[in-house]
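One chain of protein is taken out of this complex; the other chains stay put.
The block that comes next holds chain A.
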Amino acid sequence: AFFWLVSLLLASLIWFVSVHLSDQEDAKLQYGLLIFGAAVSVLLQEAFRFAYFKLLKKADEGLATISEDGRSPISLRQMAYVSGLSFGIISGVFSVINILADSIGPGIVGIHGDSPYYFITSAFLTMALVLLHTFWGVIFFDACEKRRYWCLGMVVASHLLTSGLTFLNPRYEASLVPIFIITLCMGLWAFITAGGSFRNILECLSCKQENDSRVMMYSALQVPFED
């Protein structure tokens, strides 16, 4: 969460500086700068995700060296999940909490001609974003671990695409539906990356008791060894 916040801070700084250096009256320019700011922010978020991956890798190695069996207590996959989830939570919270706070107060949605579905679509978009960040975290870490750079590129590209789709926003069918489709695809991809498969789901759903594969050997009573 901290890393995401720092990336947001830097992106806001860049946007702020660019806005103040430019003509404040020109609405088109401001909109363009906003797009630019959003793109920069997406790229910075991914860069910080990578930095966080590096940090966790180092920590993982440290944990592994001091542990008894040479393995660290939490796996890189768990770390990927946690990292993605926390990016998602802080990103979602930052996007939606002010809207939530305003939704308590008195008011009418869309009285100036905006969409009356603002709140509900914000809620859905935030949910999609949180899930997406989680999935991206898993895929990203796995891609970095296995050095599959095209996966990294896909993650960054899909993030840019998602953010870009929100620019179509009052036309919700154009933005919300594709974003959910992207979420589903990313979810499947992350599931497969994390080692899931159709069989796993079946096993989980059928609630099979895990057979204890250890075999107990009962030998005849023996006198204990005298060494």
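Heads up, the rule we're going with is that contacts are C-beta pairs under 8 Å (C-beta built on N, C-alpha and C of every residue); 3 or more make two chains touch, one makes a residue touch a chain; residues count from 1.
The rule we apply is simple: contacts and distances are computed from a predicted model.
K.L.:
When you check the chain that is not on display against UniProt, which of "Myotubularin-related protein 9", "Presenilin", "Septin" or "Electron transfer flavoprotein subunit beta" does it turn out to be?
P.N.:
"Presenilin"
K.L.:
Would you mind spotting which of A:A11, A:M79 or A:M186 touches the chain that isn't drawn?
P.N.:
Per the contact definition at the top, the residue touching the missing chain is A:A11.
K.L.:
Check each of A:L63, A:A157, A:V177 or A:L202 against the chain that is not shown and name the one that touches it.
P.N.:
Only one listed residue reaches the unshown chain, and that is A:L63.
K.L.:
Can you list, in ascending order, the chain A residues touching the missing chain?
P.N.:
1-2, 5, 8-9, 11-13, 15-16, 19, 34, 37-38, 41-42, 45, 62-63, 65-68, 73, 90-91, 93-95, 97-99, 101, 118, 121-122, 125-126, 129, 162-163, 166-167, 169-170
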